[in-house]
Structures are given as C-alpha cells and as structure tokens.
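Left out: one protein chain. Kept in place: all the others.
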Amino acid sequence: MTPESPKPSRVYFFSTCLIDSFYPEAGLAAIRLIEREGVRVIFPRGQSCCGQPAYNSGFPEEARTVARRQIRTFHEEIPIVVPSGSCAGMMKHHYPTLFAGAAEQAEAERFAARVFEWSEFMVRVLGVRLEDRGQPLKITWHTSCHALREMRVIEDSKSLIRQLSNVELVELERERECCGFGGTFAVKHPAISGAMVYDKVEDILATGAPRVIAGDCGCLLNITGAIAHRELAVSGQHLAEFIWERIHDGA
Amino acid sequence: MSETPRDRILARLRNVPRPELPRPPSVPPPTDAPARGERAARLKSRMEAVRAEVHLVPSEAWLERLKEILTVRKVATLLYAPQTAIGEALQHAWETDAAGSPELVAYAGPVETFKERLFAVEAAVTAAAGAVADTGALILRPTAEEPRLMSLVPPIHIAVLRAEEIFASLDDAMRAGNWPADMPTNMLLISGPSKTADIELILAFGVHGPKELIVLVLE
Partner (left out) sequence: MTGPESFEQSAERALADDQLRKNFAFAMGSFIVKRKAVFSDEAETEQLRARGQAIKQRALSRLPELLEELEANCTRNGIRVHWAETPAVANRIVLDIVNAHSATGVIKGKSMVSEEMHLNGYLAAHGVEPIETDLGEFIIQLNGETPSHIIVPAIHKNKSQIAHIFHEKLPGTPYTEEVTELNAIARRTLRRRFYEAAVGVSGVNFAVAETGTLCLVENEGNGRMCTTLPAVHIAVMGLEKVVEKLEDLPPLLRLLTGSATGQLVTTYVNLITSPRRPGEKDGPQEVHLVILDNGRSRIYADPQLRQTLQCVRCGTCLNHCPVYTRIGGHAYGFVYPGPIGQILNPQVEGLEKAAPLITASSLCGACEEVCPVKIPITALLRRLRDESYSRAPTSAVPGHGCRSSLAERLAWQGWVLVNTRPWLNRMMNAVLGAIGDFLPPVGPLERWMRFREEPKFAGRSLHRRLKKKGVADE
C-alpha cells in the first residue's frame, strides 16, 4: 500500500501513548474524521507504545521488545494510521533498522510499509474535503522534527489547515527549529530544553495567533506546558481535534 | 623486529573487515558547456561579487590598461618576473617609455635576500595559468621564474589571463590540464582580495593577502 492509492475499507489506528494518556480527545477526533470518509477504524486494544523512548535513550533491546508487541498486534495487512509524525517515523523508518539482521526483519519491513502519519493519510489516501463552519481565527502551526524530516508531511498538515476558509495560518519564523521536547532530553537537560521551548513560545507569540496547532502531542505537551508556566493567553491543540471542531462550527 | 608507530597504525587499520566500494563515477564533461564569452562574463561577475576588479581587454591593449590601473592608484613600485612573457613585455614597454609609470622591481633572487624589498613593493603582476568560471577563481602555477609570494605579499596583485584559458569548472580545468600527471610545487586558486568575517561575521577586505586583486582578461 502506498500513498495516492485507492481508499481502503478498513484501517488500524495507533493512538500513541501520549494521546492515550493525555489527549484522548485528539485520538477520538482523528478516528471520527477517518470514519466520516466511510473507512472502518480498528483500534486493537493490545497496543501501547511505539518504543521510541527506549530506542532514543540507548535501550534498543527494550525498544525491540515493545516494538515486537506492536508489530504482532497490528498483524493484518491493512494501513496503520498514526496521529503523530514522531511515532509514525519511529515505526516507518526505525523499525526496519531496529530489526535489521533479526528474525523479524522482513515482518518489520512489511509493517513499516503500512504506516501512515494521520494528515498524510487524510490528504493523500482519503483526499478529504473540509468545510469550515467556525468563526474567523488566526492560528500558527508547529511541526515536529520527525514530521518535518522523517515523515515529510508538513505540507499535508498545512494543506488541511488551508482548506479551512475562516482560518488564517500565520507561519512561525523559525518553523524548522526543534521545540526542545526530545522525549527524555527535556528532563535530562532541563535548562537547555527550557531555553528551546522558551524561544519557541516567543516565536508563537510573535505571530499574534491565540492558538498553536501541532501534529505531535509530545511537542504539544511541551509547548502548552511552557505557555501555562508563563501564564500566557495562547492555547494549543492537536490538528485532528482542531479540524473536528472547525467542521462542526466549534471554536 | 622493531615496530614503528606507522606499523602499528597501519596494522590496526588493515586488521578490520572493509567493504569493497567502487569509485564514484567521474563527473562527465558537460554537454552544454558555456561558450567562451559566457565563461568570461561568468568569471567577471563571480569575482566582482567578492571585490576583485576584472577588466576584459583586447590582447593588444593590456599593457596600456595596466599602466592606467597603476597610475590611478599612484603605484610607485611594481614587482614582476623578468624571465616570463609578461616580464619581457613590461621590460620592453618600460624601456620605450617609463614616464609616469612605477619602478619595475625584479624578483630576481631567492626570498632570503629579497624579503625586505618584497614586503615594501606596492604591487605585483603575474600571469594566471587559467581560471574557473563557475566559482570565479584564477588558477596560478607559480614557477621558478614567477615565485608564489608575488601573489601574496604585495598589497595589490594584478593577474593577466587569456580568455581562452577560462574553464567552465574546476573539473574541466583539471581534466584539460591533466593535473595529476604533473603537480607543481604549489598550485593556487585565487578568487579575490583577501578577506575575513571573523568579527561578528562582518566582511572586511585586505587582511594578510593582497587588499586588491585586479584581473586583466585578454580576449
């Protein structure tokens, strides 16, 4: 299965552990938006984490154990839609590396080939059309490093936003710069991470937008946490949740 | 058997499984090579962007242009290489009429006996062995007759280049000249006057090499 291929009748949904624990509304919105296109969504309850935290921290064996679990859980040869460029990147680009030379290598590669980041899936496979029912709103968009550099879906995400006719997208001046989350990086090097997210928030403030939209909940946790710490009047939302609200005349 | 550092280093490097990788294919000569006039124009534009001064002159007029350049700058001493085509042309021209022109100073002996004079002359003129248009650089092949410091020490360097020796790229120049077969003691690419941006990335010209580079391209 490749992008720009015919619409599948069923897909898997991988929530990501951050959406599961912190942003379930975003997961629900992402699922509903897929279902709205007539595609059945399957959410295997055995799913958990993509394994990236262990992989990035230098614990590849532990990452493999958890990754194996996901590969076995999402066993049917149907697409796997992931509402995060970071987790999608892990599964698509790093699972083959994680299992290179191992017994599961072929299985991991077949799995990786079925992974789609959510906005990529909405645009390139479903060709979704959105009608904006919301009030005029200025927003800015933050892209995760993995969505930008690994999954390369930033234009897909932005094209969804641009379909919303009452939404004005003001781009960040330093759009390509990391927000400083980096998983364990944020707690291993708090001052450096803190400086990075501070500057990201400054960049957001400079747009004058009252809301920042992102496709990755790691970034969102980081950025909204920093905004709240400074008691600023900017809110943050996952792209799927934002779109769901807009097409139902939400905020 | 006494093992040297060299032996040990090479042994460590050899003692490792290594992949057999092919040589990256050579860059083929371009099919749409820019014409000579275009190469000269490209060279001029690139070099002027970094504050070199480039004059396109008809071959027979280069001496006259050189004299003008020297007069405008009130250059009093001009270093040259006597046993070269340029050197002979200069000597002849100065013999005929040196009025208002700088004194010719020959780089006639080893630098050890010449250093003070070398650091005092105001300008030097050398040939260029060619040039590279795409990046904008002269190729210099210093020789026994035309030593390397000529293009480094005096604050003004004037280079004389034939237009037909401007190559489109460095690959072309290396290929045409079969460089690997005969590398001189020192070969130089020079793209402009010396410069630095070490202070706040602010560009400043004329650091340790020449403050001015003037190129006469003979068509």
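In order of appearance the chains are A and B, and numbering begins at 1 in each one.
One rule holds for everything that comes next: a contact is a pair of C-beta atoms (placed from the backbone, for glycine too) under 8 Å apart; a residue touches a chain by one contact, two chains touch by 3 or more.
Quantities reported herein were computed from a predicted structural model and do not represent experimental measurements.
Engineer: For the full complex, which residue in A:L28, A:L169 or A:L205 touches the chain that was left out?
Structural biologist: Considering all chains, including the one not shown, the answer is A:L28.
Engineer: Touching the missing chain, which residues of chain A?
Structural biologist: Here the touching residues of chain A are 15, 17, 19-24, 27-28, 31, 41-49, 51, 53-60, 62, 65-66, 69, 97, 145-146, 149-150, 176-178, 180-199, 221-222, 225-226, 228-229.
Engineer: Which residue numbers on chain B touch the omitted chain?
Structural biologist: These residues touch the chain not displayed: 4-6, 8-10, 12-24, 26-27, 46, 50, 107, 109-111, 114-115, 119, 132, 134-137, 142-144, 147-149, 152, 169-171, 174-175, 179-180, 183-202, 204, 206-210.
The working rule: only the chains that are shown with their structure count from here on.
Engineer: Would you kindly tell me how far, in whole Å, the mean C-alpha position of chain B lies from that of chain A?
Structural biologist: Going by mean C-alpha positions, chain A sits 55 Å from chain B.
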